[in-house]
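For this view, one protein chain was removed and the others were kept in their places.
Here the chain labels run A, B and C in written order, and each chain numbers its own residues starting at 1.
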Amino acid sequence: MKIFRLINNGWTSNFVTINNNVYVLMTDPVTALKMHAEGKEIPIGPKVELNLDEILNRDYTFRGLRFTKPYDPLEVWGSGIVYEVARARYTEEDVATIKGKTIYELVYDAERPEIFFKGTANRCVGHGEPIAIRADSEWTLPEPELGVVIDSTGKILAYTIVDDVSARDLEAQNPLYLPQSKIYNGSCAIGPFLVTPDEVGNPYNLDISMRIIRNGQVIYEGGINTSKMRRRIEEQIKYLIRNNNVPDGTLLTTGTAVVPGRDKGLKHGDIVEITITKLGTQRTPVIKLSL
Amino acid sequence: MKIFRLINNGWTSNFVTINNNVYVLMTDPVTALKMHAEGKEIPIGPKVELNLDEILNRDYTFRGLRFTKPYDPLEVWGSGIVYEVARARYTEEDVATIKGKTIYELVYDAERPEIFFKGTANRCVGHGEPIAIRADSEWTLPEPELGVVIDSTGKILAYTIVDDVSARDLEAQNPLYLPQSKIYNGSCAIGPFLVTPDEVGNPYNLDISMRIIRNGQVIYEGGINTSKMRRRIEEQIKYLIRNNNVPDGTLLTTGTAVVPGRDKGLKHGDIVEITITKLGTQRTPVIKLSL
Amino acid sequence: MKIFRLINNGWTSNFVTINNNVYVLMTDPVTALKMHAEGKEIPIGPKVELNLDEILNRDYTFRGLRFTKPYDPLEVWGSGIVYEVARARYTEEDVATIKGKTIYELVYDAERPEIFFKGTANRCVGHGEPIAIRADSEWTLPEPELGVVIDSTGKILAYTIVDDVSARDLEAQNPLYLPQSKIYNGSCAIGPFLVTPDEVGNPYNLDISMRIIRNGQVIYEGGINTSKMRRRIEEQIKYLIRNNNVPDGTLLTTGTAVVPGRDKGLKHGDIVEITITKLGTQRTPVIKLSL
Partner (left out) sequence: MKIFRLINNGWTSNFVTINNNVYVLMTDPVTALKMHAEGKEIPIGPKVELNLDEILNRDYTFRGLRFTKPYDPLEVWGSGIVYEVARARYTEEDVATIKGKTIYELVYDAERPEIFFKGTANRCVGHGEPIAIRADSEWTLPEPELGVVIDSTGKILAYTIVDDVSARDLEAQNPLYLPQSKIYNGSCAIGPFLVTPDEVGNPYNLDISMRIIRNGQVIYEGGINTSKMRRRIEEQIKYLIRNNNVPDGTLLTTGTAVVPGRDKGLKHGDIVEITITKLGTQRTPVIKLSL
């Protein structure tokens, strides 16, 4: 079961894909996911005639029906350094060290994962909607990640594609700038779909790939398989909810391993394209914010 | 434009028919009607595959998708004795008279119409849902009427079929029992559709017909044309909203002229079928309430 | 326990009087009444310094803190002809008769009471706020009545003073005009207090008195004791809620027996003063509405 949301002139409706048919979803997405997780039949409306491929190609400049984020998460959290490649991602930079080890190496080896707050629904966009570069960042990177929607007990309700857009120069300057690097308007893209666990199967065998397109040319292409994930998702969730009540529908994005590098920083007008096995493709234009 | 609402296990979704195509309606019905009345384009979702005839045949016992009232009116009001035939409807009974004239004759001839409160959304049902006979009524009649949805200024936003079910024995006993005759659980049926004025055209040339079906047999059949309406709808609305603030989406049902008579009182298990030109057919089963 | 509500520039707060001390009420009034009825302690805030007599003298023209209706009832219903004197109230007029008996005599003698819809919160005012004369009424009378606040099961939660203002000329013209006589902006005044049953004791031994003051002169004075009520309140409630779901906090006003007469119709600028034993005094100015 795949849930998605369309928007038209500010108004939204929810839909669900079951066995390649699209139906009207009569509940909000999180309620549907909870019902599905409990084995209950979700209330669907009639079948919908929708050329999904065509609609997926519409972006926020389209006058009419188009995709938007599949739901409004009250809280989005992120996890870091969960892939081995991430451990080394910062070695080319002057990163913070403690007793000769970088903080990334340390967290990679530690039992406790890095967990950070990534924002709220109003900082998130959906498929076809613009992700952003902070006005004061010269080096912002997309981070293609597997996202999990959980309930307040930590149970996984769905998977989705998340772009954990990060102002890498701020973060590189000082780890204390991580929140400013991670949390700002347009810093997170979700969707297009929320896909239930029964449809995803093993989450540790998914290909994550990303392309950055500039002026019609692919300027970056990279990928990883989630089998390379060192931190199990359950482990990340365990620390996220430890003594920390989160609401139903909280989104956790589980870390990146695809890092374009310093010369591949996003520019206004770029297109970011992220594909994850079984979760579809998320395409977002890039805008540079002004002060 | 025709708006309707489907329900599935307690959850509802709104739809709109435009040029015989059905689309997801992305606003609530009253907002859509107000936008339409102001000449604004209403936000619609994708086209829906729906065998309307088949779904219209489902009633409240159907496990799955079916019709329900097209919206939840905050207030429903009625108008009485607007057709000449209604003037005389009670002559066979011992009706209340003032100086030799029945109160129905008096109101028919008077400038001021009869306007009464008919209830709230929770007393209303939709197409396929059961209308009711009060536990303490032996003679309850359906009253097939043209309903108008108005905004708070009295502007007509849409037309619909209304069944102003009435406990006629209570009303006949004493006009002071009119509210008990008119307002109770299941005393009003609305829909299936809200149809906009541009699609209805002249509201004074619509056929209203009703059939009562018992054990598969038509036991009553009758009809009237709204051209026989003596009170113009605008006149009824004028008195309804005079010094009386009503909310957007208030429903006014404009009086009946189809009166089955004393021997045709509804019984538990009957089916009432009302058809109005351009507004479709409303079919409701009948249940007898218990104390 | 007496609950009341003050308003200041459109914002309201609830208060409760217990043993002559006034406290901040930390719940909404209906929740407090339900808790009290169930024997639970209601959550109160600190004691308040309030010269109640002085504040009761402020009316809606006062810039600052003043009384308003003690709560916003979702539905207000009325009962009629519950006192013997009411039975005969209309004899001087050409009232509707059935087989030689007036409809008022008939309902007085009948088992079934007259129950009518009286409006919603937006048609109601509070102590010090203006009740209204319809633009098209030449003869409008106040009707001082004992009001009961009930829950959805019909249990009495509180008593209050209600002025069931009525356009008597409309009603006299034709009983079918009763809703227009009874339901319009400013047709109902509630309060100042909601008083719990334990504080009222026997509701059938309360003095109801009313004065109409014009240009500083008392032009009408009258009263009755609720011992003269023929219809028991429980009987009225029984018929109100029969097959008719009403919400928690529904207000039923239990009928009048104080009728000023044709020459005492309200005029713009009058003051109506109603006192009921243990429920206080309700004072409301009168305004004439325009078309």
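Odds and ends about this structure:
What we mean here is this: a contact is a pair of C-beta atoms (placed from the backbone, for glycine too) under 8 Å apart; a residue touches a chain by one contact, two chains touch by 3 or more.
No experiment lies behind these values; they were computed from the predicted model shown.
Taking every chain of the complex into account, the omitted one touches A, C. Among A:Asp136, A:Asp207, A:Glu221 or A:Glu234, the one in contact with the hidden chain is A:Asp136. Within the complete assembly, C:Thr27 is the residue of C:Thr27, C:Thr97 or C:Asn225 that touches the hidden chain. The set of chain A residues touching the chain not shown comprises 75, 80-81, 94-99, 103-104, 106-107, 110, 112, 114-117, 120, 122-123, 132, 134-136, 170, 173-180, 183-185, 239, 242-245, 289, 291.
Take chain C: the residues that touch the chain left off the picture are 6, 8-13, 15, 22, 24, 26-27, 41, 43-50, 55, 65.
Convention: only the chains that are shown with their structure count from here on.
When chain pairs are compared by contacting C-beta pairs, B-C ranks highest.
Interface note: chain A and chain B, two copies of one sequence, contact each other through mostly matching residue numbers (shared numbers exceed half of all numbers used). With centres taken as mean Cα positions, chain C sits 59 Å from chain A. Here the spacing of chain B and chain C, counted between their Cα centres, is 32 Å. The geometric centre of chain A is 49 Å away from that of chain B, both derived from CA atoms. Counting partner chains per residue, chain A has no residue touching two or more of them.
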